[in-house]
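Quick one: this structure, given as structure tokens, is what I'll be asking you about.
Note that one protein chain is taken out, while the other chains of the complex remain in position.
A and B are the chain letters, set down in written order, and residue numbers restart from 1 in every chain.
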Amino acid sequence: MKLFILLLVPFLWAQSPDPYVILDRVDQNMLSTTKILEGKMIVYGKRNTRTITFRSYSEGIDKSFTEYLSPAREAGTKMLKLKDNLWIYSPAADRTIQISGHMLKQSVMGSDMSYEDMMEDRKLKDVYYATVKGEETVDGHACWILELNAKVKEVAYEKMKIWVDQQRYVPLREELYAKSGQLLKRAVFSDVQRFGSRWYPTKINYRDVLKKGKGTDFIVTRLKLDVIIDPYMFTKAALRR
Amino acid sequence: MILVWKLAYKNLIRAGLKTWLNALALSFAFVLIIFYNGMIDGWNMEARQDAVEWDYGYGHLRNAGYDPADPFSIQDGHGILPEPFRKDLTPVLVWQGTIYPQGRMMPVLIKGIEVNQETVKIPSEILKTSTAGYPVLLGRKMAESAGLKKGDPVLLRWRDKNGTFDAVEATVVGIFETNVPFVDGGQLWMSLKTLQEMTGLHDEASFYIANEAYVPEPIDGWTFIDQETLLKPVTDLINAKKYGAAIMYLLLLAIGLLVIFDTQAFAIFRRQKEIGTHIAMGMTKGEVIRMFTAEGAMYSIFAIVLGGLYGTPLFIYLAKNGISFPVSGDTMGIIIAPTIYSVYSAALIVKTFLLLVISATLVSLLATRKIATMNPVEALKGKAL
Partner (left out) sequence: MIKFIFTGLLRDKSRSLLPILVIMIGVFLTVGMTGYIRGFIEDFVDQNARLQTGHVNVVTKAYAQNESLMPIDLALLGIDTLMKKLETDFPGYTWSPRINFGGMLDVPDESGESKKQGPVMGMAVDLLSGKTDEINRLNLHTALAEGHIPEASGEVIIGEELARKLDLHPGDKVTFIGSTMEGSLTFRNFTVSGTIRYGVRQMDNVIMLLDLKDAQALLDMENGATQILGYSKQGVYFDEEAARTRDAFNKKYAGSGDQFIPVMRSLSDEPTLGYYLTYINSFSGLMIFILIVIMSIVLWNAGLLGGLRRYNEFGIRLAMGEEKGHVYKMLLYEALFTGIIGSVFGTLLGVALTLFLQYKGIDISGMVQGGAMIMPNIIRAKFSPDLLSVGFIPGVAAMVIGTMLSGIAIFKRETAKLIKELEI
């Protein structure tokens, strides 16, 4: 087995691996049919740092339901995403409001991520042409550098670069670029852990590089993959429950 | 009648200093009315002129979806105006973007304007000659609030028509000085061609600025708003000032008229013998009343002459050198030039003149009522009143 890998590596090196195969392997690794994730979001603000905890349920990439658990201020706020629609429920007002239009550009809980960033749910290979641009070691792990260029028009970032761990098929770094090539946002993935047969990064730092600041950390505290989720979870009625 | 005026004139001149003091009191009202209205008219004219020269031109032809008051309309408020309709029009495309001066995030309106235009004073020719990659122009207020100077680079981020992010380092190639806040605050001007390329909106515009020769015709999907309609809020705002001030100088006029009334009522009392004599010599009471009324009315003429004497140099000075205001009205969203040059229309002068003469005549007439009931014999003795 080891020998096989040793033989394979120079083979891949020489041939330059198929970028779409890499993307597929990443999807295979990361995309479970269902997922229950508990985590926290650390927002580094101008004057203080806030930690927001949440639990989210998702099925595929179309459906997700997130409930905020703490701090007390955000507890009970729920968010439902079904395809292109996003609803937010606030217990303080006991109302569900659909987030649309200009409101999608607002940041999620003060983080560097907008609702719109969160809404993107197409598979990368459906949106981008990919090429392997080389290799680099990130945090001691050999990575392929994938360059993705948009093949469809309706896309927020025309160009992306992804550093994919050659062994675990996990992205370790992601950079989002403007059409002009200007770097706009950067995500750094770390603390990759094993969950059953899958590898999953448990810490992501997401940052708008044009703005001053340290960005936002997403930390996974519990992750259950491929579990059964009640379909009721993905209905508007569940928001008010 | 000429006799009546001559007599009135002689009587007044004979009274000497007192006449001139009375006329002086009335002349203040005269000068003030002209001064204030001249200033407001001057402001109005400059504001209108500025608004026309910088923004409105001879009207705007707007895409039906574009509403400058509604920022959410920018996304869809643009389109291609068919070529045959583009005569005498300067295209402007409006788009949303964000600049990052010193790491601060500032939302801006990007306005792309045809660089060869001569309809408005936006110095678009600088954009044409600049060798910088993405040359932009800023108004002074905008430059100040963003902390940018001429030659400074600034990162500009926007999304094209498909929502794809794009960002470039733009260069501030010029900072223009304007009194019109609608083209300054929160805005960034660049070449129309560049903005069309940046957004992918080829050949499109949000609105067109008409020049003098433009003849509006109905075009599907586009609405023409003429200059007067565009100017209405500007004019209304300034005219509002007139109403407030009117009360001020009408009061002043009232005091001036009080002086006349007072003087005339007194003159009639003191000159009973004279009135008696006039009647004894065959003048009718009506003629006497007319004479005294003419005297009163003549005060207004004297006031105008006197006001003209010291007012004219003042007015000329104000029309030539203006009054400087230490700040501009930008923060209030109004157009106010740093220096306002007064404008005196013939209508203003004639109106003020008539106002003064008529009101002074009426007041004098009011003061002469007693003559009608006067017993000429008693009057001759000076004991009628």
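What we mean here is this: contacts are C-beta pairs under 8 Å (C-beta built on N, C-alpha and C of every residue); 3 or more make two chains touch, one makes a residue touch a chain.
From a predicted model like this one, the values you see are computed outputs, not experimental measurements.
Peer 1: Would you mind spotting which of B:80, B:255, B:309 or B:347 touches the chain that isn't drawn?
Peer 2: B:255
Peer 1: Out of B:10, B:86, B:128 or B:270, which touches the unshown chain?
Peer 2: B:270
Peer 1: When the complex is taken as a whole, what residues of chain A touch the one chain not shown?
Peer 2: Touch set of chain A with respect to the missing chain: 43, 45-47, 50, 73-74, 88, 90, 92-99, 103, 106-107, 109-111.
Peer 1: Touching residues of chain B against the unshown chain: what are they?
Peer 2: Spelled out for chain B, the touching residues are 18, 21-22, 24-25, 28, 32, 104, 106, 145, 185, 232-233, 236-237, 239-241, 243-244, 247-248, 251-252, 254-256, 258-259, 262-263, 265-266, 269-270, 273, 325-327, 329, 331-334, 381-382.
As a convention for this text, only the chains that are shown with their structure count from here on.
Peer 1: Report the inter-chain centroid distance for chain A and chain B in whole angstrom, where each centroid is the mean of the CA atoms.
Peer 2: One centre to the other, that is 59 Å.
Peer 1: What residues of chain B sit close enough to touch chain A in their complex?
Peer 2: 72, 100, 103-105, 155, 157, 159-160, 162-169
Peer 1: For chain A, which residues count as touching chain B in their complex?
Peer 2: Per the touch definition, chain A meets chain B at residues 101-102, 150, 153-158, 176, 178-180, 182, 184, 210-212.
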